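Dumping the structure here so I can ask a few things about it.
One chain of protein is taken out of this complex; the other chains stay put.
Think of it as A and B in the order they're written, each chain with its own count starting at 1.
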Amino acid sequence: MTNTDLLKLPNSAPRPAGELEALERIWSTPTGFRRLTAINNNIIGVYYIATALAFFVFAGVLAAIMRAQLAVPDNTLVSPDVYNQLMTMHGTVMMFLFAVPAVEAAGVLLLPQMLGARDLPFPRLSAYAFWAYAIGGTIFCSSLLFGLSPAGGWFMYPPLTSSSFSSGIGADFWLLGIGFIEISAIAGAIEIIVGVLRTRAPGMTIGKMPVFAWTMLIFAGMVIFAFPAIILATLLLELERAFGWPFFISDRGGDPLLWQHLFWFFGHPEVYVIFLPAAGMVSMILPSMTQSPLVAYNIIVVALIATGFFSFGLWVHHMFTTGLPNLSLGFFSAASMAVSLPSGVQVFAWIATIANGKLRFHTPALFVLGFLFIFTLGGLTGVMVAMVPFDWQAHDTYFVVAHLHYVLIGGMVFPLFAAIYYWTPAFSRKALDERLGKIAFWLMFIGFNLAFFIMHLTGLWGMPRRVYTYKSEMGWGLPNLVSTIGAYIFAAGVAIVLFDLIRKFRIGYPRGNVWSAGTLEWLPNGNYSARSVPIIRHHNPLWSDPALSRHVEEGRYYLPGTATGYRETIVTSPVEAVPQYVMIMPQPSWAPMIAAAGTAAFFILLTFKLVGLALFAGAIAVIAMIRWGWDLEPKPPFAEVDIGGGLRLPTYMSGPRSHSWWAVSILLLAAAALYLSYVFSYLYLWTVAPGVWPSAADVSYGSFAALCAALFIFASVGMLLASHTLRIAHRSRQWIFPVLVIGSLAALSVGLVLEVYGHWSAGLRPTINSFAALTYTASLLQGMLVAPALVIGVYSLARYARGDLDSNRRAAFDVTHLLFQAAVVEGLFNQLLVYGFPHVVR
Amino acid sequence: MALGLRLDWRVAALLGFAVFGNATEAWCNQSALHPASDAAERIFNLIVVMTAGAVVIQLLVIGLVIAGVYGNWRWRHRIASVRFVFAMGVIFPTVILTALLVYGLLLMRDGHSGALPGHDAAPMDTT
Partner (left out) sequence: MKACSINCSSTAFHMWFGNEAMMKGETDTIFDFVSVLAGPLIWFAHFFLVYGAQSVLCTFDRAAAVPWMIFVATVLALGSVAWLVIDGVRRSDRLIPRPDGEHQDFMAYLKYAIAFASGISIVWVGATAAVLPSCN
């Protein structure tokens, strides 16, 4: 209900000379070698998806070798150990280096344009996340060439993956390599949440934003809450392997099942993390293919949110055969049924959309139809395995292999390929070839079903998973041969698509809106996305206003040029998309890439136990990050700017409304999820081995608890005072602020060190039993918040000294403060848990 | 007993369909489709019911897509509505899944028992 006349938009005057040129200049991509410093989502998004597809091919080749080995019984193409490495790498690379990054890449590439923003809110962060992934992932994959790959399955269960049974560094490669790729995913998730909620075009209320934006928002939320569980699990297993801290070793109070709980608490949401954005892509592609708006948009949004939440209640359905009580299994069976409801309702909404319009059988539409067929079948077999008695027969057989490939390839790969054909004209000078696309689709569809449908029967006939060969008497030879043939036909289809992509995809002025689509990513765009940011009133803006493209390109909406002279985008409120301020964004730089290389090197060198070099690499990463951050808050030339349509907005925001505050808060949610996973592990191991917990007399290590808590509280008060001082700062009171900050940081650090010293001097050693290991882990987790608080605290003092931190521009300090208080809260909870709990239970 | 006869017919049909397998002893011993105990037989009944249901629903979805693309105006108008989405996507699955869940829970409760007459339980050794 906006009053257009009073808003004076679209502007009628022709735009001033030089405005467009200035915009193009500030957004221009560096050329030549300096292309690597680019941070624009157009560039990074393309690199990202290309890298993901490269890993897809790599893991696909591994699968082709596996299928060749399994094609006939008693085959000797590869040895058992090599086969174990192949199947572990296939699963790991597909899940961690292809599936999640591919949908994240789609978000990076598409979201800003789709939402009417100029770029993602933290472009250097997405560049960092990409380079960390590309460099780390490549090194991880290369482990196969040296025979150093992990061989414990993609889910890496202990005790097989404990140091006694997996003594090489393969498992460490997985734990450290994948562990840090998770961190990259969390960085991407923070970016996407802030991007979707805060940088939409004015007027694009949350109820009018495209479904893909909803799915990316929910994807990111799920990553924030699910991924910390596996970060904790990998941390614990690596501590066990490297230092002997017994979390999963039964005779010292650990439990292998703890790993399974943590892994699958991550692992189940992970597959919905992969599926939901693909469903979002289908919801964008289908309306264009049928030229009809999406039917039941509201129901679809409800379904997406419900799926996101319910997927957190399913994890034990991967553990139905571990001997847990039937009632426990029953809860998860019921929840698994529940999650199929929202997934299923979307299928009917898509069918309704097809019926509402006229489907044109272009290649994207074919892939969507293929998706509907395959994913529905996969969902139905999913309901089957959700039934506990059936799962008792089907668990660890090829039935599950069939099911998971139906939902993952059907539910994610087919929509991804539809998206490749659909969105290429929006980013590339040339569209892809329709004829080749259709051939590729049929090869992929027929090959896939041939390969995997028969596996349902192969599994019910008793063939177990993860076997490198089988005896011919079992009667599984012919089904396996059929699967292998199907797999190679599927691979041929994929090869055709990739061949056409390499041949045709060229970054440059886009081909244009060839599908007559209705959403904003189809506006004419350049590096700066659309020339001006329109006001949104309907779901499909290009359909409701045919003149929109032309007006936007002529600069007749908000922000037709660069108001501050820097790269910028409009920040809006989360629900109603009311414009709030203009965010100044950074320029291309080497720093994110160097930081990524340093981070990757740090983790990989630790895998090889070269600790000194690892620390050196880590230091380089931290220095690069400081350099990167230093450019992030330039003094804006004006306090307020005119963005057109009579609207003036501030150029800087501090406090809870700022995007940096949001980013740190979301990071702290992830930290909270990590901590809660730890608390779960603590309580779980206590129920498994309560005898290992100390009796009341033995809780002598608690002497420092009160002192530590007091130090933490003292530090917290100090920081609060420092924050207050900054708000009322006058130049003459310069010294109070640094003194408070340094004192608080010191108190926090001393408290933490004292806590660890208290354990050690009481004779507690982390290798004794699980209780001891968990006690030290509490301090380690707090340290993981204290360390960045220290680094960023010193950084903000440096900025303060230079005059770049004051009562208005205080983002660096606010970031420090949030991390700091979180570290304090965690420290206080630690005292309660580690000292209080044993007193209570004995 | 009538039910038992019908299920035996299904076993025979499935075995007949399974042209890929050689009906050797090894194959029979490990196949979920060749139950050798009370519990496995009950699970086999569940498999049959669920497979039949899955086939029906899959064909239904395919049929609806075809109707959506090629159907006449009246069919498409019925399908292209929020009411259809709610009825088919919420009401219909809720009813079916409730029934299925209860079936599965009852099956879990009734536990395991020994081998069926005429079959030998698979020998198990723990070393």
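Keep this in mind: a contact is a pair of C-beta atoms (placed from the backbone, for glycine too) under 8 Å apart; a residue touches a chain by one contact, two chains touch by 3 or more.
As the structure is a prediction and not an experimental result, all values here were calculated from the model.
Engineer: Could you tell me which displayed chains border the chain that was left out of the figure?
Structural biologist: A, B
Engineer: Of the residues A:Leu115, A:Ala189 or A:Ala296, I need the one that contacts the missing chain.
Structural biologist: A:Ala296
Engineer: Kindly state which of the options A:Leu197, A:Leu369 or A:Ala563 is in contact with the chain not pictured.
Structural biologist: Here the residue in touch with the unshown chain is A:Leu197.
Engineer: Would you mind spotting which of B:Ala40, B:Leu64, B:Met88 or B:Leu101 touches the chain that isn't drawn?
Structural biologist: Spelled out, the listed residue whose C-beta touches the missing chain is B:Leu101.
Engineer: Just one of A:Phe146, A:Phe165, A:Phe243 or A:Phe331 touches the chain that is missing; which is it?
Structural biologist: Of all options in A:Phe146, A:Phe165, A:Phe243 or A:Phe331, contact with the hidden chain holds for A:Phe331.
Engineer: Hey, which of A:Thr138, A:Thr205, A:Ser250 or A:Gln291 is the one touching the hidden chain?
Structural biologist: Of the candidates A:Thr138, A:Thr205, A:Ser250 or A:Gln291, A:Thr205 is in touch with the missing chain.
Engineer: Which subunit B residues would touch the chain omitted from the figure, given the whole complex?
Structural biologist: 81-83, 86, 94, 97-98, 101-102, 105-106, 108-109
Engineer: Could you list which residues of subunit A touch the chain missing from the display?
Structural biologist: 1-3, 6-8, 197, 202, 205-207, 293, 295-299, 301-303, 305-306, 309-310, 312-313, 325-328, 330-331, 333-335, 337-338, 341-342, 539, 573-576, 578-581, 639-640, 645-650, 655-657, 662, 687, 690
We adopt the following convention: only the chains that are shown with their structure count from here on.
Engineer: So the centre of each chain is just the mean of its C-alpha atoms; given that, what is the distance between subunit A and subunit B in Å?
Structural biologist: 36
Engineer: Hey, which residues of subunit A end up touching subunit B in the complex?
Structural biologist: Interface residues on subunit A, with respect to subunit B: 292, 295-296, 299, 303, 326, 329-330, 333-334, 337, 340-341, 344-349, 351-356, 359, 369, 372-373, 376-377, 380-381, 383-384, 387-390, 392-394, 397, 454, 457, 460-462, 471, 473-476, 478-479, 482.
Engineer: Name, in rising order, each residue of subunit B that touches subunit A in their complex.
Structural biologist: 18, 20-24, 26-27, 29-33, 39-40, 42-43, 46-47, 50-51, 53-54, 57-58, 61-62, 64-65, 67-69, 71, 75-77, 79-82, 84-86, 88-90, 93-94, 97, 100-101, 103-105, 107-109
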